[in-house]
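Following: one structure in structure tokens, then a few remarks.
A protein chain is absent from this complex, but the other protein chains hold their places.
Right after this comes chain A.
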Amino acid sequence: MSNVKLFYEERTPSPLQQVWRQFRHNWWAMGALHVLGLVVILTLFAGWLSPHSPTEQYTDALSLPPAWDADGELRFILGTDELGRDMLSRILHGAQLSFGLPLLVVIAAALVGMPLGALAAMSRGVKSSTLKHLLDVLLSIPSLLLALIIIAILGPGLSNALLAIWLVLIPQFLHTTRNAIHAQRHQDYVIAAELNGVSQWYLLFVVIFPNTVKVLVVQVTMALSTAILDIAALGFLGLGAQSPAPEWGSMLAKSVEVAYSSPWVMALPGLALCITLISVNIVGDSLKSAIDERIKR
């Protein structure tokens, strides 16, 4: 019976719990988080959720409007495109290409860029400044342009587009991580910890890292929205995902021809893209302000 608590014990919530409490008070943030959660679920279970195959062409139902329209059919809730493919299935499968793949690319870029950035920040002298100046040159080129250059070398295609965006995002992660750690490196509390005789690993992971999380969270969400947008843009230009693939950007590009006769073919992928991007940005921004608030209180 030793774990019976006789006295009232005040428990201090862990940093993560405090951030979550702050986050929960933000109505917008919770809304965006739910939308994002929905997008993630749709991405994961697109295969089970979609009623038809995304590439199956129903010749009896060409350019059918959504089901709520007088001409619509309940079989195709969001209508069909000019080749008779079910829009709902295409949008759901498109989430895998337009949201799932960028997410994986961002994670992969973060896994490479952040450790390198930390290494650059903790080393000093020529090694660190060479890296810094090299990166400044790379970062002065917009990400989409740089991705275009890489694709011009590798040739178009979804896998090449992903590779290009991965390569473009790595220096961004590297730079942000380096700057975030560098800004903390000479703060009094870091020097105080150093004077405590702590090891370099402890200094980096326990002392400095939690104080850079705010910057890194923003960077991850920024990178995610950049990646989503760039994949869509490359798809739109015909350099990323190729035609039958239900990628939202290439769907938009195809829909331009039929924009007047069947506007839903253009509106639906655009809307999906827009909602995903906005919710990603709101979640990232609210997370940053929630972390800020925790420190201030």
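Note that in this section a residue touches a chain if its C-beta (ideal position, glycine included) is under 8 Å from a C-beta of that chain, and two chains touch if they have at least 3 such contacts; residues count from 1.
Here, contacts and distances are computed from a predicted model.
Chemist: Select, from "1,2-phenylacetyl-CoA epoxidase subunit PaaC", "NADH-quinone oxidoreductase subunit I", "Beta-ketoacyl synthase N-terminal-like domain-containing protein" or "Cationic peptide transport system ATP-binding protein", the UniProt-recorded name of the complex's unshown chain.
Modeler: UniProt protein name of the non-displayed chain: "Cationic peptide transport system ATP-binding protein".
Chemist: Thinking of the whole complex, not just what is shown, which of A:V207, A:M222, A:L252 or A:M266 touches the missing chain?
Modeler: In the complete complex, the chain left out is touched by residue A:V207.
Chemist: Of A:L111, A:L134 or A:A192, which residue touches the hidden chain?
Modeler: A:A192
Chemist: Considering the whole complex rather than only what is displayed, give the residues of chain A touching the chain that is not shown.
Modeler: 10, 12, 15, 187-189, 191-199, 202, 206-207, 210-211, 295-297
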